[in-house]
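In this view, the complex is presented without one of its protein chains, the others remaining in place.
Should a chain be cited, it is by its letter among A and B, assigned in written order, with residues numbered from 1 in that chain.
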Amino acid sequence: MSTIQNSNTAAAGTAAADHKKPVRPGTVIIYLFLVFMAVIYLAPLVWIVLVSLKDNAGVNTDPFGWPGVLHFENYVQAFTMGKLGYAILNSLLVCGVTLVVSLFLGCMASFAIARMKWKLSEFINTFFMIGLMVPVHCILIPLFVRFAHLGLTNSRFGLMIPYITFSLSTVIFLMVNFFRSMPGEIFEAAAIDGCSIYRIFFTIAVPLSRTGLFVAGIMTFVGNWNELLMAMVFISDPMKKTLPVTLTYFVGPYATNYVQMFAAIVIAIAPTITVYCMFSNQIVDGLTAGAVKG
Amino acid sequence: MDRILRDKKAIFIFVAPALTLFIVVLVIPIFQMIFYSFCNYAALTPPEFIGWANYKKLFTNDQTFRIALKNSIFFMIFSAVTQQVIGLFLAVLLTNIKRGRNLFKNIIYLPCVLSSAALGLLWAFLFNPKIGINALLAKFGVRGPLWLMDSKGFIPLPMWVIAFVALWQYVGQNMMLYMAQITGISKELYEASYVDGANKRQSFRYITMPLVRPMVITSLSLNCIGSLKFFDLVYNMTQGGPNHRTEVLATELYAEGFNYFKYGYASAISVVLLIMCLAVTLIIRKAIKVETYES
Partner (left out) sequence: MKKKSLAAVLSAAMVMGTIVSAATPMTVMADDPEEITWMFWDDLEATQDLISLGYADVIDRFNTTYEGQYHCTPITTNLEEYDGKVNALIAAGQTPDLWICNPGPNMDVYVKAGVAADLTDILQKDNPDWYDSFTDGIFERMTYDGKIMAVPTNFAAACVYYNTEIFKDAGVEVPTTYDELIDVCKKLKDAGYTPISCSAGTAWCLSMIAGYLCDRSGVDLGAIADHTADWTDDNCIRAGERLKELSQYFQDTAAGDSNDQATANFYNGDAAMLVQGSWAIAQMNGSNPDFESRCGVFQFPGIPEENDPNRMIVKTDNLLMSASTEHQDAVIALMKMFTDEEAQKYTAEVGGKFPIIRDVEIDYNKAPAQLKYVQDIMQNVTGTLGFYNESLDSVEAGDCFDNAMVDIFLGNQTPEEAFQTVEDFYNENVWTE
C-alpha cells in the first residue's frame, strides 16, 4: 500500500529537482502537450453529449456545432425504449451481489492462506492464480452447456456465479498480500488471549483490512460492471440484461435513429463518470495498487 | 497459539467454499472444453469424438481463423509496444510536473474505468462515414477514408482504427503503473545523481529505467493477455466486418460458438487462445527475468 500514499503525497524525485529552477521552455512544451492529450481524451465525451441533445437532421447536417434547441426528449425515449433503467438495476444487482460474495469468500480463503499454517497453502495460492491467466472465453461453452442443463442460463443468479469465480482470483491475490503485510503480533496476542480463530478473523483481520477490501472491491466492481461477453451469452431476456448488453443491442453502430443512441451511450457512461469524479484519487490509486500487486 | 493457527477444520471452512467454486466453475470446464475441442458438437446434438479434425480444419482450411489469428497477434504486438512506450513516456512527463499532475492523470485514466462496450459504440459513431470525424474533415475540404469499412491491405484500416482506440482507452493503465513505480523511487537517489553532475536524460537512463524494469513484467503481461482477450471494442465497432477482415480470436470464437453453434470447433479456438495466453505469460516472465539478472 505504500505506493498509494507516495503518489498522493510525495512529489516525484525529478519534479523535486526542478523546484529551484525558473520556468523553462521545456515545461511549457510539456504542459502544451498534456493539454493536447486532455483534449483528445475529453473531446469524444463532450461530443457525444452535444450530439445527444440534437435531432437526427441536426446530427446529419452539422455534427460538430452547438445544438440550437436542446432535445432532452432523446433521453426520455432512450431510457424507456432502450430499457436502460432495468439494465442499470440489473447491473447493480449482479455486480453488487458479486462484490459482497466474492469479497467474503475471497477474504476467508486469503486469511487461511496468508496467516494460517498448513502444508498446501502455497500450492492453493498459486492454484487460485490460474484465474488471472485464463481468459473467460475459454470456459464459455462448457459453462454455458452445463448451466443450460441446470436452468441457470437466462438468470441473473447464473451470471453471478462465473463473475464471483473470476473475481475470487483478484480478491485472493490482493488480500493474501495484504494479510501478509500485517504485523503478526496482533494475531498472536489475540490467540494468546484465547480468541477463537473465527473471532480473530471477523473482529480483528477483517476490520483491519478495510483498505485492501476497498481496492479489491473497486477492481471487481469495475471489471464486472463493464463485462460484456459472458453477459451477452448467458442472458437473453431483455428484462434481465446488464447495462453493456442492453446498450450493445439497443445501439447498433449501423442503425439509423442516431440521437437516441447517443443519449443511451451518455446514460450508460454517466454514472461511472460521476462516481469517478467524486472518488477519482481513491479509484485510480486503488486500481493501480491492485494491478501493481497483480 | 500455534494450535489455533493449525486448526484443520477452520482452514477447511475458510478455503473450501472458494476452492469448490473455483474447481466447479473454472477448472472442470477447462478440461471439458479441451474434450469438446476433439468433438463434433453442434449444440442440438450430443458431442461425437472426431480426434484432431477440428484442429486440422482450423490450421489448414479456415481462412477466417487465419485472419483472426493474424489480427490478434498484430493487436497484441501493437498494444504491447505502443502502450509500454507511450505509457512510460506519459508517466515520466507527469512525474516531472508539479501543478495539475492529478488532474491530467485522472483524465487520461478515465477511459480505463468506462465500459468499452459504450466507448466502442461512441467511437464507431465518430468513425461513421457521414457523421463524426469525416464531417469535420469535410469542413476543411478533405474527404476522409472509410475508417471502419476499408478491407484492403495486410492489416486493414479498421484494425488500425480499433488498435488506436484501444490505445486511447488503456494507455492510462500503463501510465499509472509506471507512475506508481517512479514515485516510489526515493528523491535522494535523484538528488545524489544531480550532485554527481548527471543530467536529466542520464538520471532517466541510469536510475528510472532500471528501477521500473520489474514493472515491465506486470504491465506487459497485462497488455498481452488483455489484448488476446479483446472482444468488446471489436464487437461494437465492426462486429468483425467487413467480411471478417477485423475478426479477432474472441469474436471468431463467439461467432462459431454462438452464431453457428459449432461448440466443438469453437472449443478448439478456445484451446488455441488458452495456449497463447499461457505461452505469452511464460515467455514474458522468462525473458524479463534473464534481463534483470544481466543488469
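We take it that a residue touches a chain if its C-beta (ideal position, glycine included) is under 8 Å from a C-beta of that chain, and two chains touch if they have at least 3 such contacts.
All values reported here derive from a predicted model rather than from experimental measurement.
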Sole contact to the chain not displayed, among B:17, B:100 or B:129: B:129
Hidden-chain contact residue, picked from the options A:81, A:120, A:192 or A:270: A:81
Hidden partner chain, touching residue among A:162, A:217 or A:244: A:217
Those residues of subunit A which, in the complete complex, touch the missing chain: 81-82, 89, 92-93, 95-97, 99-100, 144-145, 147-149, 151, 153-154, 210-211, 213-214, 217, 221, 233, 236-238, 249-250, 252, 254-256, 279, 282
Sites on subunit B contacted by the missing partner chain, in the whole complex: 43-45, 61, 129-130, 146, 148-151, 238-239, 241-244, 258-261
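One rule holds for everything that comes next: only the chains that are shown with their structure count from here on.
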Interface residues, subunit A side, partner subunit B - complex: 2-3, 6-7, 10-19, 27, 30-31, 33-34, 37-38, 40-42, 44-45, 47-48, 51, 59-60, 62-64, 105-106, 108-109, 111-113, 115-118, 124, 127-128, 130-131, 133-143, 145-146, 161-162, 164-166, 168, 172, 187-188, 191-192, 196-198, 200-201, 222, 225-226, 228-229, 233, 243-245, 247-248, 251, 253, 258, 261-262, 265, 268-269, 272-273, 276, 280-281, 283-284, 287-289, 291-292, 294
Subunit A partner contacts - residues on subunit B that touch it in the complex: 1-2, 4-8, 10-11, 13-15, 17-19, 21-22, 25-30, 32-33, 36, 90, 92-98, 100, 102, 104-119, 121-126, 128, 130-132, 135-136, 139, 148, 168, 173, 176-177, 179-191, 194, 200, 203-204, 207-208, 215, 218-219, 222, 225, 228-229, 231-232, 235-237, 249-250, 253-254, 257-258, 263, 266-267, 270-271, 273-274, 277-278, 281
